[in-house]
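All protein chains of the complex are present and in place, except for one that has been dropped.
Take a look at chain A:
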Amino acid sequence: MASEWSPGSSSRRTFIKQTTGLAGLTLAPMNQAEPSAPGPTLVQGATELSLRINGRVYSLRAEPRTTLLDALREYLHLTGTKKGCDHGQCGACTVHVDGERITSCLTLAIMQQGKQITTIEGLAKGDQLHPMQEAFLKHDGFQCGYCTPGQIMSAVACIREGHATSDDQCREWMSGNICRCGAYPNILAAIREVASSQ
């Protein structure tokens, strides 16, 4: 690994949450068990990175400015995570990092080394779909499918956060994920069904 540098993670992550419109203030506290960084190191040009995604370690050679989203899509060909705006405004690129939902376009791949990253490709267990994926199928929670990976990742986290206990609460906490086809009522039905069965 070329660098162990990680930014002042608390401020950076708070920034990300606020920018995504997910209002991170009431989210669970930061994982305090992170290894402490050995201090800033200058990284320039393409370097070897190592990312733990869906329980597997991926190595790639990318620049420090490469976003996690572009690393997934363009370097690792994990194209299930979608780019809708590249500015944290649409939620299509939502993934989980250490169990929390983030927009992967607003973070750099290099910053996510050593973290547990889960993408849509890692949600099913082999052929067995995650209950949220099943619920999206059953309730037709999508049309074109382009926002769907982000909706599903956000939905799984939304329940885990305890933000899907009523229809209105769930609508509010899912509002960072835009669906232009307008599948919202169906997505809500899917999430609430999964939430109520847990």
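The criterion applied here is as follows: a contact is a pair of C-beta atoms (placed from the backbone, for glycine too) under 8 Å apart; a residue touches a chain by one contact, two chains touch by 3 or more; residues count from 1.
Heads up, the rule we're going with is that contacts and distances are computed from a predicted model.
The listed choices are "Allophanate hydrolase", "Probable membrane transporter protein", "Xanthine dehydrogenase YagR molybdenum-binding subunit" or "C-deglycosylation enzyme beta subunit"; the UniProt protein name belonging to the chain that is not shown reads "Xanthine dehydrogenase YagR molybdenum-binding subunit".
Checked against the full complex, the one of A:83, A:96 or A:115 touching the unshown chain is A:83.
In the full complex, chain A contacts the hidden chain through residues 62-63, 65-66, 70, 73-74, 77-87, 89-90, 92, 119-121, 123-124, 129, 133, 136-138, 140, 142-149, 152, 167-168, 170-172, 174-188.
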